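Mind having a look at this structure? Questions to follow.
With one protein chain removed, the remaining protein chains of the complex are shown where they sit.
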Amino acid sequence: MASALGSPSAFGQSQFAFMRGNAFEARVKADGGAELLRLVHEKLDARAEPPTSGVVPDLSAVGPEGRTARTALALREATAAGVWTLLDHPLLALEVAGSPAFLEPDAVVVHPDGSWTVVEIKSFPMLDGSADAAKVGAAARQSAVYVLALERVAARLGAEPEGRAGAEGRSAKEDSAEPEGRHAQDSAPAPKVRHTVLLVCPKDFSNLPTASAVDIRKQRSVTRRQLDRLTRIEDIADALPEGTCFSPDLPTPDLTVAVESVPATYAPECLSACELAFHCRDRSRAEGAVTSLGRSLRAELGGLTTVADVLSASRGESGDPTDPAVAALRRAAELRAEALSGGPALHPEASGHAT
Amino acid sequence: MTTVFDPGAEAARATDAILCDTLHGTHRGVVVDSPPGAGKSTLVVRAALELADAGRPLMVIAQTNAQVDDLVLRLAEKNPELPVGRLHSSDADPYDKALDDLPNVRKSAKAGDLAGLDVVISTAAKWAHVKGVEPWRHAIVDEAYQMRSDALLAVAGLFERALFVGDPGQLDPFAIVGSEQWAGLSYDPSASAVTTLLAHNPELPQHRLPVSWRLPASAAPLVSDAFYPFTPFRSGTGHGDRRLTFAVASDGSGPDRVIDEAAESGWGLLELPARHTPRTDPEAIRALAQVVRRLLDRGGAATSERAPDPAPLTADRIAVGTAHRDQAAAVRSALAELGVPEVTVDTANRLQGREYDVTVVLHPLSGRPDATAFHLETGRLCVLASRHRHACIVVCRAGVTDLLDDHPSTEPVQLGVTVKFPDGWEANHAVLSHLSEHRVAWGS
Partner (left out) sequence: MSLITTLARLEAVDTGRAQPLATVRHRHLSDRPLVFVPLTTAGEAGAPLGALVGTDRDAPRLLVVPQPRDRDLRFAFLAELADVVLPYIDSYAEDVEAAERNETDPETGKRVKVEVELCADAPQLIVPSRAGIDFVRLLGRSMRFRRTAEQDPETPHPAPPRVPLLGRWLTHYGERARVPGSSLLLALTDVLSRHWATGQSSLEDQHLGALLAWIDPPDDESGAEAALRAELQRDAKGQLVCPPAGPATDPAFDNKLLAPAIERYDRARTALAAAEDGIEADDRLGELTAAERQIRDLVASRTRPTWDAVWRGLDLLRALPEGAHATDRWTRDRWSFTGHRDRVLAGEPPQPRRDDAVTAANKLATREREQARLEAQEALDDPLVMAGRRLAGEAFAGEVTDVVMAYSEGKRPSPRPLVTVRTDDRPHLGERAKVYRSLGGKPQAAEFVGYEGNGGNGEEQGGYGEEHGGYQSGGALDDNGALVVLRVVDKMGRGKEPETGSVPEKGDLVCFTLFEHEQRGGAKLPDPEETPWTHGGPPGETEATPQLHAPDAVTEEDVL
């Protein structure tokens, strides 16, 4: 769509990166996931019995609904069996903004105690135990969504016999409880989804896997709140003019009109995250929005939002001089002009007589 | 629970256990988490006196000169005979002049001059320069959560064992340059002293003071849940123990109605219409000043467990808290215009450790077009929301919830760093949702 709008994104993946990512994931999951299970045991559950031969259930089914059902079944069986189990590319469903979204984590591991761990396999390296923090952050947020989706599955499984699941509405304290805290009661409790995920990356300069536990409680609680609050897609759709269509096959002007009917808040960070960012940037620049230069710029500008308004206020051509933002802008403009003109010798080294 | 919660007994039990570990324990360190108003200073003074009584030479490490002077004064008040040394810098006016009136307090810029005294007190920065002395048998490190790991590294060689006391919910220490390079290392120099200490010595006994004597029953649950999810605490007083009343009836204005709401429930949110403003939002500043003015004009009286009779709500019992210094300065000017010069107005940093009957707070995110990590920092909101004995009134522009939603936390994550939980984004949402139940609209 970005290309059709005339603002193609800078995205795209190098085939070198793609091939290497695939090769690495295959390596991590080779031999029935032996290496992966070993890492989960070592990093997250060292007190459990070590995995000998893990179970890797077949998750193939027809259609996304079929695959999610197959995944839920495999999770239930593995939890009941109490043996190390690797679910390779399971499919999970999560309602996002009123519509179901299907999610495919790299892997989910079921521990002997019946708890579940999300595993993310990335191809950026862990060098001497540390990794690119921005990339780890992105992986943590991604994993948090999987954890939430798994918790829905767990709640349903727990609800099946007696119904005492309730993954929702628990306080942060309970959320963080480790699986030891499980209640041993008559009914099957909801399986525990661990809030520490395993991030698997290449070690140093090699293609050998290494792993680190990542605590995603923060990302999970933020994501949960966002999902609760996210504008429902239907609400967005309701606000659109009748007959709005986003097909990339439309003529560019029509498509532009359609896309511009959806509100968006562009900031430079969008450039690294969204395929439509260059399109939104053009709009934002054309409107003269100061945020196109960075969100932080607005901090001291108060209600002034466009380049023209700010500059005219700073020159004293507009704006209320009692507004602190306007007063500060004028003072800033004066000081800047004075310094650039070499103005009064206010250079501390060069103090001299004013006359 | 079957037994009734007895705050006095709970607190005493905690204190006894702390002193027992400190005086008779086998570990080199003891860590005490103290929530707002839980009696940290009392504990520090008591521990110092008992260690001195036991004949153990003691050094006390605090973080600021004001904290050091305050401790010296408290010690002298409890035991005027105790020989205390105040180690100070060689700058001009290095200590509070009030110390000159204490006959048993010796002051010097040289540690050697203070050798042999029962207790020697100074800042971490000054202690770091003390070299070539016999180590002290015991130390107390005050405000240990606000001390950086590298500051502890510089002084830890001076003592054999130590009691570390602090409030984990307040503002974290920070570095003015990037320190990501060491993130995840147990001894990351920019981390808090307690983080490093416990990473290397996980077996050390950790205690917490379970009762806030400052925060009223209306505030403790919110502050505890939002900022101390792993070390919960209770209020030392019950719902009927504190009362705030006003002689003059409400005039129906926004300030008066929010005052009444806060007097009744302990919290008040005075909400101004949504608008993006500069930091020194003139309307919000004026609203803060008017709330303070009305608090004083309406003849407030505070009844508490401290005295049978109500105490008048005077200017020294009120404080205004802001995020930025320029905001504090603007509030001071606005108050001066309304003829209220003597109310404390300060930033969160400088309000740490202080206590008032009523606080009036400018919400750190009010009117902001963006939410930065600085404004979302959990400790900043925690300090502002936990200085009061009776009521806290927050002045804020509408729309902060939307602002938070527009700025989801997309923080980078460093491997191996213990997650500080909850984060500011989440805590802000929790506090706002509670405040919204006590909302009063400005001017309607």
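Each chain gets a letter, A and B, in the order it is written, and its residues are counted from 1.
Keep in mind that, in the parts below, a residue touches a chain if its C-beta (ideal position, glycine included) is under 8 Å from a C-beta of that chain, and two chains touch if they have at least 3 such contacts.
Owing to the predicted nature of the structure, the values given are computational and were not obtained by experimental measurement.
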{"item": "Residue, one of B:Leu244, B:Leu269 or B:Ala323, that touches the chain absent here", "value": "B:Ala323"}
{"item": "Sole contact to the chain not displayed, among B:Arg208, B:Arg332 or B:His363", "value": "B:Arg332"}
{"item": "Chain not shown: contacting residue from B:Thr280, B:Ser366 or B:Asn428", "value": "B:Thr280"}
{"item": "Interface with the undisplayed chain - residues on chain B", "value": "28-29, 93, 125, 128-129, 131, 149-150, 152-154, 156-157, 174-179, 181-182, 185-190, 193, 196-197, 200-201, 279-280, 323-326, 328-330, 332-333, 346-350, 372, 374"}
{"item": "Sites on chain A contacted by the missing partner chain, in the whole complex", "value": "8, 10, 12-21, 123-125, 127-128, 202, 204-208, 268-269, 271-272, 278, 285, 288, 290, 292-294, 296-297, 299-301, 307-308, 310-311, 314, 324, 327-329, 331-333, 335-336, 338-340, 342-349, 351-355"}
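Here is the rule we go by: only the chains that are shown with their structure count from here on.
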{"item": "Distance from the mean Cα position of chain B to that of chain A, given in whole angstrom", "value": "34"}
{"item": "Sites on chain A touched by chain B in the complex", "value": "126, 129-131, 133-134, 136-137, 139-141, 171-173, 176, 199, 212, 214-215, 217-219, 221-222, 225-226, 229, 265, 269, 295-296, 298-303, 305, 322-325, 328"}
{"item": "Interfacial residue positions of chain B with respect to chain A in the complex", "value": "180, 183-184, 225, 229-230, 232, 275-282, 330, 367-370, 372, 405-406, 408-416, 418-419, 421-423, 425-426, 429"}
